[in-house]
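Step one of this worksheet: look at the structure below.
Note that one protein chain is taken out, while the other chains of the complex remain in position.
Take a look at subunit A:
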Amino acid sequence: MTQADAKPATTPAQTVGPYLHLGLSWPDGPLVVPEDDPQGVWIHGTLYDGARHPITDGLVETWQADPEGRFDHPDDPHGALSRAGFRGFGRCCTDAQGRYAIRTLVPGAVRGPQATMQAPHIDVSVFARGLLHRLVTRIYFSDQIAANTRDPVLTSIGDPAARATLIADADSYGYRFDIRVQGPDETVFFDV
């Protein structure tokens, strides 16, 4: 019985299955900031499978720092800072075309390992029917060229084409970030 164990083993992951929308969709899920926040941008894209078909039963979740690079969390090195109207967390189920969209603010730079600075980025979890465990990726921004070239995570990826899968392209809504779960231009996923 696990209750008596001092050091219990972790619970296995399972797929969200095809009916994930029931439990995991929130009406305000995509709104990390209120929709009328003048600084807000849409980060949007399509989730694709290995046959280049859109994944219509998926969920994209995001977690990020605020524009000053701070997290509303006691483990932030500066202490938790709650920024009014900013949740840091977003979630959006993919629609019938496999699309998702998150309304948020572009994060600031965040300290990295060994006194490095990380370029502005957003952590992403991908869930779907057919995914027995979540996939983790990161969104970086196409207009943060100098910061991206110094980012310790991006620079750890040798192949420029693979690195490019983590860069969201600026467009008229904000930024476009497609996620390809499998295939020749497969998105880089992380062992977190």
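One rule holds for everything that comes next: contacts are C-beta pairs under 8 Å (C-beta built on N, C-alpha and C of every residue); 3 or more make two chains touch, one makes a residue touch a chain; residues count from 1.
We adopt the following convention: contacts and distances are computed from a predicted model.
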(request) Pick from "Protocatechuate 3,4-dioxygenase subunit beta", "Carbohydrate ABC transporter permease", "Cell division protein FtsW, lipid II flippase" or "Peptidoglycan glycosyltransferase" the UniProt protein name of the chain that isn't shown here. (result) "Protocatechuate 3,4-dioxygenase subunit beta"
(message) Please output the residues of subunit A touching the missing chain, sorted low to high.
(response) 1-3, 5-24, 26, 49-51, 53, 55, 57, 61, 63-65, 71-73, 75-77, 87-89, 110-115, 118, 121, 123, 125, 127-136, 138, 152-153, 156-157, 162, 181-183, 186-192
